[in-house]
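Part of the complex only, each chain left as placed.
Labels A, B, C and D are assigned to the chains in the order they are written; within every chain, residues are numbered from 1.
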Amino acid sequence: MAFTPLHDRVLVRRVESDEKTKGGLIIPDSAKEKPQEGEVVAVGAGARDEDGERIAMDVKQGDRILFGKWSGTEITIDGEELLIMKESDILGVTA
Amino acid sequence: MAFTPLHDRVLVRRVESDEKTKGGLIIPDSAKEKPQEGEVVAVGAGARDEDGERIAMDVKQGDRILFGKWSGTEITIDGEELLIMKESDILGVTA
Amino acid sequence: MAFTPLHDRVLVRRVESDEKTKGGLIIPDSAKEKPQEGEVVAVGAGARDEDGERIAMDVKQGDRILFGKWSGTEITIDGEELLIMKESDILGVTA
Amino acid sequence: MAFTPLHDRVLVRRVESDEKTKGGLIIPDSAKEKPQEGEVVAVGAGARDEDGERIAMDVKQGDRILFGKWSGTEITIDGEELLIMKESDILGVTA
C-alpha cells in the first residue's frame, strides 16, 4: 500500500545495528542522544517558499540518512514499523 | 448540509479500524501516539502566501490520509461526528 | 448604529440551538470544546500582506459560520450581544 | 500642545458611558472583559511594510472606536487623561 508524505515530510525505515558495523557507522544502542540511522522510503513533494513555489527536497528514496534521536512519529504500514519526519529533522546523508 | 472549511483547513471523517486491516494499515487503538487514519470530506480554498496569492491545497476530497493523534476539532454535521483540522496536521496520503 | 470591524476582524451573531436542529447542525450545549455556530453581521476591509496590499476576506455578511468555542470578544450593540473575532478564528462556512 | 503618535500608534480619548446610551452602544462599566469606547484624537504616520514603504492607517482623527479593555498606555496631555495604543488594539469603528 503506497503512502505519500505531505509537503516536506519523509517516510523512513530504521536501519538495524548489525548492518551498521558493515557500513562503518557505529551507533551503540546504549548511546543517549546519539543520532539514528535509517533509509528513505518515500518523500513529499516539498514545502512551499513564501511565494507559494515548491522547494525541492534534498533527500530522495533510497538515501541512507542520520536523524535526531527523538525525530518523527511512528506508524505501521503493511505491518512494518516506519517513521514520518520533517526533512529538517535529517542531519545528513551517508554514501 | 454543505460545510466549506476556511483557508487551509480540511474536513475529515475518521476511518474505523476494521476497514483498516483490509487496507493493510494496522493502527491498534491501544497505541498511544499512533497517527489516525481518515478520509477527506471537504477542503478549503487554501491559505495565502505573503503576496496574498492563494496556495493550492495538496489534499483533495476522497483522499485517505494519516494525521496526528491530537489534531483537529470535533464537530457534528447532519448527526455525523467529523473533524476540522489544518492541512499541516496531515502526515500523508495513503493510496 | 453601524459598526465596521477593523482589518481582518468579523462581527458575529451567535445562532441559537433550535435553529440548529432545522439546519441539521447538532451542537449540544453541554459539549465541552464543540465549535459554535453563528452568522456574519459585518466584515473588516481585510488585513494587509507584506507589501501593504489588502488581502480579500473569505467570509461575507450573511454567511453562516462555525468558530472555535473560545473565539472572539463579547460586545453589545444597540442592546444586542455580539462577538468580534479574527477571520482566522472561523473554521468554515455552512451553506 | 500637539502630540503626534509614532508609527502605527493612535492617541485615544475615552468616551464616558452617558454619551454611550445616546449612541446606542451599551457597555456597562461593571462588565469584566467588555471592550471600551473612545474617540481618535491623533494617528501616527503608519508602520512600514517589509520593503520599508508606509502602510496607510485604517482609522483617522474623530473616528469613534472600540478597543480591548486592557489596551494602551495612559498619558496626561494638557491636564487631560488620554491613551496611546497600537492600531492593532482597535476592534472596529462605530459610525
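The working rule: a residue touches a chain if its C-beta (ideal position, glycine included) is under 8 Å from a C-beta of that chain, and two chains touch if they have at least 3 such contacts.
Quick caveat, the model's predicted, so the values are computed rather than measured.
Count of copies in the whole complex in this file: 7, from one repeated sequence with 4 chains shown in place.
Operating definition for what follows: only the chains that are shown with their structure count from here on.
Common neighbours of subunit C and subunit D: there are none.
Averaging Cα atoms per chain gives one point for each, and the point farthest from that of subunit C is the centre of A.
Once the centre of each chain is set as its mean CA position, subunit B and subunit D turn out to be 42 Å apart. Centroids built from CA atoms put subunit D at 52 Å from subunit A. Centroids of subunit B and subunit C (each the mean of its C-alpha atoms) stand 23 Å apart.
Residues of subunit A in contact with at least two other chains: none.
If you sketch which chains touch which, the chains link end to end in a single open path, with no loop closing it. Interface note: chains touch in the pairs A-B, B-C, C-D.
Contact residues of subunit B toward subunit C in the complex are 1-7, 9, 11, 44-45, 48, 50-52, 73-79, 84.
If you check the complex, the residues on subunit B that touch subunit A are 23-27, 33-35, 49-51, 53-56, 58-59, 66, 68, 87-88, 90-95.
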